[in-house]
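Note that this complex is displayed minus one protein chain, with the remaining chains in position.
On to chain A.
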Amino acid sequence: MSKPADTSDRTERNFEQVDPPIGWDGQTLYEMLEQSERQTEETGRYCGLDELEMKAEEPFEYEQLFSQLRGALVSARETALHVSASPIVREIGELCFQVYTPEGDCVALSTGIIVHVHTGSLAIKYMIEEDYEHDRGIQPGDIFCNNDNDLGNVHTTDVHTIVPIFEDGELIAWVDGVTHQVDIGGMTRGHDQLASTTRFEDGLYATCEKIGENDKIYQDWRDRCQRSVRTPMYWDLDEKCRLAGCHMIREAIKEMVDDVGADRFKQFMREAVEEGRQTLHSRVEERLFPGTYRDSSFMPVPFEDEAWKPQAKQDMLNHLPVEVEIDADGGIEFDMEGASPPGPHAYNCAEGAMEGGLWVSLTQCLLHDGKVNDGSYLAVDTNYPEGSIVNPQDPSLSYHTSWGSLMPTYNAFWKNVSRGFFARGFREEVVTGYSETGDPLQGGGKYEVTDEYFPVSPFEHSCQGLGASAVRDGLDHGYAMWNPESDMGDVEEWELIEWGLPFLARQMKPDTAGHGKYRGGSGWEGIRMVNNSADVSLYKHVVPGVGFTTSGMSGGYPNATNYSLRAHDTDIQERFENRDPYPVGDSPSGEFDEHIDGDIRRSEKGLYFPEEYENYDLVHYQMGGGPGYGDPLDRPVEKIKEDVEEGIYTPETVESVYGVVGEFDEDDREFTVDEDATERARDRLMEERREEAVDYEEFYESERERVSEGDVSEPAQWMYEGVFDISEEWAESFRDFWELPAEFTFEE
């Protein structure tokens, strides 16, 4: 829930109130919020609704209202997309609209970046708690803007336009439109910065700011923003798009209110939220087996040799544990006790963003066919420990790339939920996880032909591999955890925006998919060349890089790690002239170097900070695969033959992991399996397993010895120290598990 409001201050301000309250039935918004939170808290039901009267008595009218409201949101989004310009918004649909109750609880939302269902909610609650009603003023025609992560946002480049909707002097609802900006004017180019360590390097912030009235945006706000970002045209068009969409939805809601009357519309909104809450409980009860499920994700931050700021120059590892408790009545608890503290990096993540991540995950596995709104948020009892990286409560931190904590976390969540599904018999609903959509390529430059700046942030990365289920392989090149409608976009669209960075290739990347009886989805790779440009800088950060963020399930392997590869000062021009080959991939790894001469830089780290690029420099990037499920030795040979023929795995890999031996004719793409050799190889693998296996007791003892001696890597030590510092509860459970003395710490 949002921060408790400082009520003493508000009471004083209330004395100054002159205008009539704008809440329902003569209440102020603050009174409404206080009442709804109290009633929800006391009864466990939204606003204390005993029953869903309208739904019970007029089920058809009620359903019609919901479909009408969602229809308005979806169609406003479609139309608004037409007027929006930024490549991310238009090409990838990075836009979402939500409607909220006066207290800021989401009733319905459009498609798009649905992770924002609850972030707008927090921003609205902040404005109510800070008494904007009497201080800043909330009037019909007002326009507010927020991208302050601490108050309700995912990361700095997501910008919200929030508009109140009035009916007869009462604020009947809010509408919020959010788009993802390609640039927000931070210390470096890009929409997910790598270099920033505090808020003061993140770029432009609007803190629930009033940016217009009478449906018109203030001139000073417009000028300030356009002068504060690197892509003023995109900023302008996206802002127009958000506002136009909000106004369309406002019109639609006014029509609905005219149609059914304000009282019934209010009743409908409340019931829709409560219904969302109840639906989640019924779904959980129906589909997840009760129990306590635990998993953990890790986020390596290998900054020692890379970071720019002294305080960030260390190799760090963030701990992202997730415990999910399911009870027999559909109750669900989500607990991250033991999460790392925030740090001098851009991966800090506010609570609202984490809530959004939870919600977007639930939507894809349990709620896709129900009413999707804040009811599901109310249905889950969450603990994002205050002062941790997943709820820092500190506006001075950098939140630019909060996804770096959010995305790995929900891999652990998916695995927990998958175990719940599996135990109930829903094997097909299992998702072993996904490849995080890090940023394989970001930056910008000046295109010499037009002398204009071009941003680089291709949202091709929305097409990663999805993990396997317990009955089938994962989806290849087609998944992003934050927006299930993934689309890598045509090259012919991207190059119209990123003029100076044309593509040399976009192709399958073998050996990215996590192994298993059911393999993960496959990733892919691309190469781009700097052309006709000056002042180009590019950077990269993707996970998993130096370490895995998650594992496979039931014997399946995690997805392959990513690496970085680029070539400066190349001979590619001569190659063009002589018709000599140039690289179109790096598969198998190292192939790239065979077709280019120059200063080739290859690193196992999935990141590098902004680097200058000259014309004819090459940059390689790849998208990851998904984790696998089950023992690879259980995968049928026929499937493995297909894997090789389709370029999912190389023959060398299937031999070493699956024990399948054969000859691959690349021209005909035919893999002929040598059955005898395969049998021998599989026997050998089994033999090796028998030789290497130790029993649990032995394993526990040897690991315990390492732990008690502090024999862990430096980043792991850094991680444990941090967690021990902020969570005595977690430290105790750790000591209990490893039977360590009460005074044990990792500090030297």
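The working rule: a residue touches a chain if its C-beta (ideal position, glycine included) is under 8 Å from a C-beta of that chain, and two chains touch if they have at least 3 such contacts; residues count from 1.
To be clear about the criterion, contacts and distances are computed from a predicted model.
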Identity of the absent chain, which is to be given by its UniProt protein name, from "FeS assembly protein SufB", "Transporter", "SufBD protein" or "Hydantoinase/oxoprolinase family protein": "Hydantoinase/oxoprolinase family protein"
Contact partner of the left-out chain, one of A:Asp148, A:Asp476 or A:Glu655: A:Asp476
Which residue of A:His116, A:Arg230, A:Arg283 or A:Lys605 touches the chain not shown here: A:Arg283
Option from A:Asp168, A:Asp220 or A:Asp667 whose C-beta touches the chain left out: A:Asp667
Sole contact to the chain not displayed, among A:Leu29, A:Ile527, A:Val546 or A:Ile640: A:Ile527
Contacting the left-out chain in the complete assembly, out of A:Glu78, A:Glu325 or A:Asp674: A:Glu78
Sites on chain A contacted by the missing partner chain, in the whole complex: 56, 59-61, 63-64, 67-68, 71-72, 74-75, 78-79, 81-85, 87, 90-91, 111, 114, 233-234, 236-237, 240-241, 243-244, 247-248, 259, 275, 278-279, 282-283, 285-286, 363-365, 367-372, 428-429, 431, 449, 462-463, 466, 469, 475-479, 484-493, 495-496, 499, 502-508, 524, 527, 531, 576-577, 579, 581-582, 584-585, 646-647, 667-669
